[in-house]
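Yeah, one chain of the complex is gone here, protein chain that is, but the others are all in their spots.
Chains: A and B, in written order; residue numbering restarts at 1 for each.
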Amino acid sequence: MSNRRTFMAHSAAAATTLAFPLVAGAQAKAVKVGVLHPVTGALAYSGQQCRMGALMAIEDINKAGGIKSLGGAKLEALLGDAQSNPQAGSAEIEKMNEAGVSAVVGAFASAICLATTQAAAKYNLPHVVDVGVADQIVERGLKNTFRFGPGYKKCAEIAVANLHVLNTAAGRPARSVMIIHEESLFGTGTVNLLSRELPGYGYEVKEVIKHANPTRDFNNIVLRIKQVNPDIVIPANYYNEYALLVRTMQQQKVSPKAIYSVLGGAASSYKFVKEFPDAANGIIDCNHWFNPKDKRSAELKKRVEAQGQFFSYEVFMTYTAMRLLADSIERAKSSDRAAIIDALSKSTFSDHIMPYGPTQFVNGQNMGAQPLMTQVVKGDIKVIIPRDYREVEPVFPLNA
Amino acid sequence: MFDPSILWASVLNGVTTGAVYALIALGLTLIYGVLHIINFAHGASLMMALYGVYFLKERLGIDPYLALPVVVPLMFVLGYVLQRVVINRASHGKDENILLVTLGLSIVMENLALLFFKSDTRTIDTAYTLTTWSIGSAMISLPKLVAFVGALVVSALLLWMVRGTDLGRAIRAVAKEKHGARLMGIDVEHVYAMCFGIGLACLGAAACFLLPAYYVNPQVGNGFVLVAFTIVVLGGMGSFAGALLGGLLIGVVESLGGLYLGESLGQVGIFVIFIAVLLLRPQGFFGART
Partner (left out) sequence: MKDLRNVILFVLVVALVPVLTSSGVILNFVMTALYACLLAQAWNILGGFGGQFSFGHALFFGTGAYAQAILQLQFNVNPWVALPLAMGASAMVGAWVGALSFRYGLKGSYFALVTLAFAEVFRIVALSVPFTGAGVGLMLPLQSSAAAMQFGTRAGFVWLMLGLVALALCVSVWLRHSRFGAYLQAVRDNEDAARAIGVNPFQVKLLATVLSGGLMGAGGAFYVQVFQYIDPGIAYGPHTSVEALVGAIVGGMGTLWGPVVGALALHVLADLTRNLFGQLPGINMVIYGAVLVLIVMFLPRGIAGSGVSVRAAWQRWTGGRS
């Protein structure tokens, strides 16, 4: 039985050395950063996009001279696979901790983030959340957790407020709303918030349809939309279902006054717009988006597309999360975890491509974080609200 | 509560969706009925077939329906080889091992697809993807109508095969009494492999009919597995007519269940039927009482 013990000890040691394929070249004073995403399993696509964003950021930071306050120390990524479930994510945190990372960026999905931030908290390991929109992530009082982007409460509030603005500006053509959402944390959470906010602005939520992941066929749901005939259809689901829904609506010739998404899976997706330009035309989304007035966004987009990939939100969210981290390490002048946490909590990072202004963390949430409203116009995605970032005038309603 | 035109459209929608389910279940029922294998790799095999159809369209420009003569034989060969070389050898005939082997195969297939094709969801665009025909007050998309016809044709072919050919007789013999069949000189391993091959060939056909209205990514098969099992049980394991009718029925139940209970809860209808059939009439509607 002592074999088991030595086996454990050996395997742990072996695991940590085998564990992480080293990227960005090991140097004498490198600062190790854990990059943890679900790159296999159901969320593989998003996880891989996130990872790409993180690695591009590390590449850029290192090219620009690394962490200057640490003598030009390069960032070194330790890649982890959360395998699309919380247990694997936690296990990776343990490994990353033992491998001596100074911080972790990850883990895309809210359920996984809940587990990873908590596992990291045990070791006071700073964890920057790149996407994970569930508000519970930053509401548990964990001192090590920092989310740069907005949560779904913020997104829902902004979406509803802006819908009202658009509607009012157009003379109030829309009164009724129908929500189609996916059944898990993100969809249900979003719809709970929307159902609360919308009536307050005078909109009637005629029906809420919840569907499974995956849903194989949307004809029924589109039939309901036809029957209910809402002015606005609000989808909140992941890419595959969103795309199927909108395609089916196009097929069945259902065209409401607006398709107004909140964190719509395909709504502000270059992939969707490219593959289904007709179905996508005119769709409005309230989603994570980059600052269109910052030239670096366009450059980054070009680089991503040159690799044959789409510039999806996962890419730029994780890219900027990594840059935020690097900035904090820079100001902490140290790779010590406590120092980084301190620097993050006091961060005023503003040299980024997101429309967030200067960073300010309160209880781990960046107060400046906000989603933007975009609309698909002539095969491209343009920002319509807020005015500071507006690229085109919104078209609302669609078929006036 | 719902006006008749909506109900009619929903039923029609259910029937056409169910046709695709039936195509997937046809292969599964053959595999189960003869080899008594619960094929965990069925969903992953469907996924491979879908990728096949996808690449034939994207790289060679071959329309999915025209790809049938290519995809179906290829899937047959894949099935034959898998059964003969891997599943048969690895499982030593024990049920629980077959389960693990097909499970292992499904993991391998899904992740090979992830490795080579990446995780992106892919769709094809054809001239007829958006075309709809009106039947009464309902609009049905053309790909789904074609799928319906395809399911009927494939079922008919399978029925003919099993009733009217030597292979079919051998299959029925082996399904009923394996050892006796072997004593009569039937090469049981070959028959098993043929069945597995035909089962996967049905998936090839299903993929050709499914892709125009759907999409493909490495996990796409998972969404169809449980429904396929339900249909196999409902129709009776080993019965093609059962799989076809069961598929259509399940499609309609899903559709109407979605209308009345909501799309999420409506799924429960399928499984409640599943349980009821298992408890009350496990041989299904057309299966033989064992």
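Operating definition for what follows: a contact is a pair of C-beta atoms (placed from the backbone, for glycine too) under 8 Å apart; a residue touches a chain by one contact, two chains touch by 3 or more.
Worth saying up front: this structure is predicted, and the values here are computed from it rather than measured.
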Which of B:Asn88, B:Thr121 or B:Ser155 touches the missing chain? It is B:Asn88
For the full complex, which residue in A:Gln49, A:Ser90 or A:Gln365 touches the chain that was left out?
-> A:Ser90
Cross-chain touch to the chain not pictured, restricted to B:Phe148, B:Phe229 or B:Phe286, is B:Phe229
For the chain left off this view, which of A:Lys74, A:His164, A:Lys210 or A:His352 is in contact with it?
-> A:Lys210
Which residue, A:Leu142, A:Val228 or A:Ala339, contacts the hidden chain when the whole complex is considered?
-> A:Leu142
Going by the touch rule given at the top, which residues of chain A touch the chain that is not shown?
-> 1-2, 4-5, 8-9, 11-12, 14-16, 18-21, 23, 39-40, 44, 47-48, 79-81, 83, 85-88, 90-92, 94-95, 97-98, 111, 114-115, 118, 122-123, 136, 140-142, 182-185, 187-189, 192, 210, 212
Sites on chain B contacted by the missing partner chain, in the whole complex | 32, 36, 38, 86, 88-97, 99-101, 103-108, 110-112, 114-115, 189, 226, 229-230, 233, 262, 264-265, 267-268, 271-272, 274-275, 278-280, 282
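Going forward, only the chains that are shown with their structure count from here on.
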Sort out for me which residues of chain A touch chain B in the complex.
-> 40-42, 44-45, 47-48, 183, 209-212, 214-217, 219-221, 223-224, 226-227, 239-240, 243-244, 247, 250-253, 271, 275-276
Residues of chain B touching chain A in their complex?
-> 2-3, 6, 9-10, 13, 17, 111, 114, 118-121, 123, 125, 129-130, 132, 139, 141, 213-215, 217-220, 222-224, 255, 258-259, 262-265, 267
